[in-house]
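As you look at this complex, bear in mind that one protein chain is not there, while each of the others sits in place.
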Amino acid sequence: MVYILATILLIVGLFGVFTQKNLIKIIISVSIIESAVNVFLILVGYRSGGIAPLMTEQHSQAEVFALHSVDPLPQAMILTSIVISLSILALMVAISLRLYHVYGTYDITEIRKARLNSKS
Amino acid sequence: MKNRSLIIERVSRWMTPFIFLYGVYVVLYGHLSPGGGFPGGVILSSAFILILLAKGKQQALKNLPYGLAKKLDAIGALAFISVALLGFVFTGVFFANFLQQLWPGEPFHILNAGTIILNNIAIGLKVCASLFLVLLFLSILRISFGKKGQMQSMEDR
Partner (left out) sequence: MTNLLPLMVAIPLAAGFVLALIPRTGTRTCNAVACGASAAILVIALLLFGKTDAYQMGGWEIPIGINLSLDGLSWLMLIIIAVVGFAVTLFSFAYMDTYTSKNRYYCILMLMVAGMNGTALSGDIFNRFVYVEIAVIASYILVGFGCEADELEAALKYAVLGAIASALTLFGVAILYALYGTVNIAHLAEKISSGPPVAAAASSVFFAAVVMLAGFTYKSAAVPLHIWQPDAFSTAPATVSAALSGALIQIVGIYAMIRTMFIVFGITASIGWILLCIGMLSMAFGAVAGAKQSELRRMLSYHSISQIGYILAGLGIGSIVIASGEDSPVAALAIIGALFHMVNHAVFQPLLFLTAGSIESSTKIRQIKNLAGVARKKPLTSAASLIASCSIAGVPPFGGFFSKMMIIIASALAGYYLIAITVVAISIVTLVAFMRFQYKMFFGQEIEPAKIEKKTPISMKVAMAALSVICIATSLLAIPAVRSAVLEPAKEAIVDRESYINRLNTDNQSTANPTNYKTETGK
């Protein structure tokens, strides 16, 4: 199930990246792909009815804790990967704003046309 | 940005301290409860971003000046590295939790995790400053839709 969900999201994102003409939509599709992977990772560590991976005084023994909690490692991992996707997202948005400044459009076909015109 | 709603301005003024306080709580309790440096830093920066959105850039820069944000960004990262290096100096192992060995503390109380709280504070500062800077720069790059293809910084308006 998890695999199917993640794969569907991944394909939606890939489809968006390769068919959309608008830079902002492409960036949104890239973040859909990244969310697909994050969803997959978080669901891998899920256990139905598990507690948050947080040691409290009720679960202070490591063994008891391990029996009840969901897997903390994927959560730490997606936190890192969210930070990474955030920085890539900010960078891409900044670059596309600069491109808009130059060409006055977000449409990649028009940008390509304008670029060819300026070269020749 | 001339016609600002009075309601938004008032409400954001009331909200900001609470958001800020909650951010500080999340940063400081990161080793005991859900949260930590990154989420706490995001909440902290959202306080500034709220000011930026509700009251404009000038007011936001009065609360967190650009130069200070830039310095905090670098200092937060340097603080994180230096905590790691202090572990290297004291025990010979990078990132060693040297405070924990010196002073174990009591489990499930705030002063128990040694260097982790320091790391959280450093990360919180860095994330707060850098997210604020990201939004600030994106708002400087705003597009004025009057003239197509031309960009003006907010000062020009």
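A and B label the chains in the order they appear, each numbered from 1.
Throughout what follows, contacts are C-beta pairs under 8 Å (C-beta built on N, C-alpha and C of every residue); 3 or more make two chains touch, one makes a residue touch a chain.
What you are looking at is a predicted structure, and each value in this text was computed from that prediction instead of being measured.
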Sole residue of A:V12, A:I51, A:V70 or A:L99 that reaches the chain not shown, by the stated touch rule: A:L99
Touch residues of chain B, complete complex, unshown partner: 30-32, 35-40, 70-71, 73-75, 77-78, 81-82, 84-85, 87-88, 91-98, 100-101, 104, 107, 112-113, 116, 119-120, 123
Hidden partner chain, residues of chain A it touches: 2-3, 6, 10, 13-14, 17, 23, 26-27, 30, 33-34, 36-37, 40-41, 44, 53, 55, 62, 65, 72-77, 79-81, 83-85, 87-88, 91-92, 95-96, 98-99, 102-103, 111, 115
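We adopt the following convention: only the chains that are shown with their structure count from here on.
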Rounded Å distance between chain A and chain B, as computed from the means of their C-alpha atoms: 22
Chain A - residues contacting chain B, complex: 52, 54-57, 60, 79, 83, 90, 93-94, 97-98, 100-105
Chain A-facing residues of chain B, complex: 33-34, 38, 107-108, 134, 137-138, 141, 143, 148-151
